[in-house]
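A single protein chain has been omitted from the complex, and every remaining protein chain is retained in its original position.
After this line comes chain A, so read on.
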Amino acid sequence: MTAFALSDGNSFYCSCERVFDPKLEKRPVIVLSNNDGCAVARTSEAKALGIKMGQPYFQIKDLCRQEGVVALSSNYALYGDMSRRMNVVYNRFSPETEVYSIDETFLDVEHVPRKDRTAWASELRATTCQWTGIPTCVGIGPTKTLAKLANKAAKTLATGVLDLTDPDEQARVMADFPIGDVWGIGRANQAKLLALDIQFAGQLRDMEPKKARGIMTVVGEKIVHELNGRSCMDLESVAPQRQGCAVTRSFGQRVTSRIEMEQAVAGYATRLGEKLRRHGLATDYVTVFMHTSPFNDDEPQRNVSMTVDIPEATNDTMQLIKAARRAVEGLWKSGYRYSKAGIVTQDLVPPGLAQRSLFDGLDHDRAAKVMAAMDEANRRWGRATVVPAAVGIASRSPFTTKFEMRSPRYTTRWDELPVCR
């Protein structure tokens, strides 16, 4: 019988910060999204103050000042490194793992005898905390959905570990497990189920799979099977090939001039190129969008997008920038205060499979060499060490992401190491 464990870091971003700054221990801490927009991670102390997930920072700024909440900008260099370390620990405990998100990983636990699974999970948890300093919770179940459910339930237990291999245990936990917390039940489906007086996971488990399919398409049917212990989702130890890719960002300050917009979009195209090359993929079109802030409804509003074809699939940053600038050229209209722009592509293909255009004037080998050199320089000396001139001078650009309250990049920069006496 299959069995999965799901391990995740408690208040992961906040925990990463606490590892290197003991003064944050026992204090309410929140980590903010890009541009310090809203709270994306909260310690239990911050939750207790009523700060909600995704709450805009401007709404809670006063509360944070009064209550001594430490608000920090996102420090993705740090979180990424700590996530990598956690996964190295996990790999010692299981032959197969699937990194589900920056702080969540599924582990194959079939190799662990049933009676030993709780002890195995406790050991996993203790080792992760000892080696990385990150506290975690571990849920175990015969399906991914039940492992996820067990993980959620484990959050309330002092041991931080819950094994739901046993059907009686499953029934006990599912009896009062809120339907909205079940993995895969979105807000819309939650509303539909509540309308049918299905409030708890146990009730959904007992629903006819066909009926669930009628309400929530094939996903609903899968969830019912998974809640019954029939595994429908395998471990995806290799990340599925990316279908699409997007780089979108809110501006630190409103953008009102065309040159700023061109530079911003060129910057996103540069980042898109990096992402595509990292995954060995290419695209033959880009869609660029830009819009004003819907929250400033006294200002003139504008929300536009344009797709520009590239003659053949590429991941050459220069080609992507060229296409992106053509889109800006077509979309730009002065007199608006733009708050956000982005670049999106779909239908990504490996570069080798891309159809060659009939009159292609691109020098592929040369472009590939230039891109490889640029990626290597940026990997070595930090992002944006080398950028195409079209991006402009980063330090003066209004679209540079705001990280005003970011902690040091403790584990990836010599000049930002943590300091001890």
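As a convention for this text, contacts are C-beta pairs under 8 Å (C-beta built on N, C-alpha and C of every residue); 3 or more make two chains touch, one makes a residue touch a chain; residues count from 1.
To be clear about the criterion, contacts and distances are computed from a predicted model.
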item	value
Per UniProt record, name of the chain withheld from view ["Glycolate oxidase", "High-affinity Fe2+/Pb2+ permease", "Translesion error-prone DNA polymerase V autoproteolytic subunit" or "Sugar ABC transporter substrate-binding protein"]	"Translesion error-prone DNA polymerase V autoproteolytic subunit"
Contact residue for the chain not shown (choose from A:7, A:75, A:132 or A:189)	A:132
Interface residues of chain A (partner: the chain not displayed)	22-23, 25, 85, 88-89, 130-133, 380-382, 409-421
